[in-house]
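Handing you this structure, nothing more for now.
Every protein chain except one is present and positioned as in the full complex.
This part shows chain A:
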Amino acid sequence: MIGPMIGNIISSPVFIKRISVAFAALMLLAAVLAVAASVGETAIPVGTVIDTIANHLWDAGHPVDAIDAGIIWNYRLSRAIVAASCGAALAVSGAVLQALLRNSLADPYLLGISAGASTGAVSIVILGLGAGMLSLSLGAFIGAVAAFAFVTVLALQAGRGTGAIILAGIAGSQMFNALTSFIVTKSASAEQARGIMFWLLGNLSGVRWPDVWLALPVAIAGLVVCLWHARALDAFTFGRESAASLGVPVRRVYAVLIAAAAMMTAVMVSIVGAIGFVGLVIPHAARFFVGTRHGLVLPLSALIGALFLVCADVISRVIVPGQVLPIGVITALVGAPAFALILCHGRILR
C-alpha cells in the first residue's frame, strides 16, 4: 500500500520539479559559500577554494598553498557554513513563530532566548560561574533555555491565547536583560563589558569546525521538523480555533514547533550571539516572493536567511580594513531599512 504510494509521489511531475528546484537552491548556496571563503583580507581565488575543498573531501591532491588552504578550510569555510546554518535557522524560527502567534512582528528572540543567553554568557565570563568548566557558549545555551522555560511557564499560567506568549516573552526578556545589566554594571571591567557587547551583537570570529557540527545538524533537523508541519502552519491562517476545526492537533503542534524554534535559536545564539533582524525580516521577504504557503515559505526563508547571513558576514569582515564589525550591526543596518520598506509597502499588515 505505502510502497506504490511513495512511488507515485516520487514519479509525479510536481515532485520532480521540487527536487530540481531544491537542487538548484543547494548549488546556489554552495557557490555563495565558495565565494565567501575566497573573499577576505587576503583574497584567494575561488578556484583555489574549490581545490582545497576537493583535497579535504576526497584527497584530490590539487597543489594548493598550505597557508591559503589553512585560511580557507580552518577559518573561512567553517565560518561561512555556520553563518548559513544560523541564518537559515533564525529565518525558519521567525517564520514559524509569526505563523503560530499570528503576529507579523514576532521574531525568535521574542521567547526571551537572546536575553537569557546574554545572562548566561555574562554569568560565565564576569561572575566566573562554573569555575572555567563551562564555555561561554554552553553558559549562553543554558541561559537561553532557562529563559525560554521561564517564558513558557509564565505563558501557561497567563492563559492559552497567543497574546499570553508574547506578553510573557516581553516580561521574560526584560527580566533577563535587567539581570544582565545588573551583572555587567556591578562587576564587569570596561574591557569585559566591551567583549560582552561585541558578543551580544553577533560574532563569528571564534567559529571553527566543531561549531559546524553543532549548527548544521540543528539547522537541518529544525527545518525538517518545521517543514513536516507546513500544512498545519497553513491551517493557523485564521487562528487557533480554525486550525483545530481543520483537524490540526493544536496543542501538540504548538509544543513541537515552539520547542523546535526555541532550540534552533538557543543553539545559534550560543554559538554566534544574538544576531538581530534575520528572524524578523527574512520570512517577510520569502512571503513577498512565494505567498503564504509554508511548504514554500519555510524552505525559501531558510535559503534567503542562509545567503543573507553569509553575505553579511563577508561584509562585516571586509568593510572596515583591519577590523571585524559585529555581524549584528550589518544585519540591522540592512534589515531595519528593508523592514521599513516592507512595512511601507503594506505587505505585512495587509
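Following the convention adopted for this analysis, a residue touches a chain if its C-beta (ideal position, glycine included) is under 8 Å from a C-beta of that chain, and two chains touch if they have at least 3 such contacts; residues count from 1.
As a working rule, contacts and distances are computed from a predicted model.
A chain of this complex does not appear here, and its UniProt-recorded name among "ParA family protein", "Cell division protein FtsX", "Histidinol phosphatase" or "ABC transporter ATP-binding protein" is "Histidinol phosphatase".
In the complete complex, the hidden chain is touched by one of A:167, A:216, A:244 or A:318, namely A:244.
For the chain left out of this panel, the touching residue among A:92, A:235 or A:329 is A:235.
Even with one chain removed from view, chain A keeps its contact list with that chain: residues 2, 5-6, 9, 14, 102, 104, 228, 231-232, 234-235, 237-239, 241-242, 244-249, 287, 291-293, 347-350.
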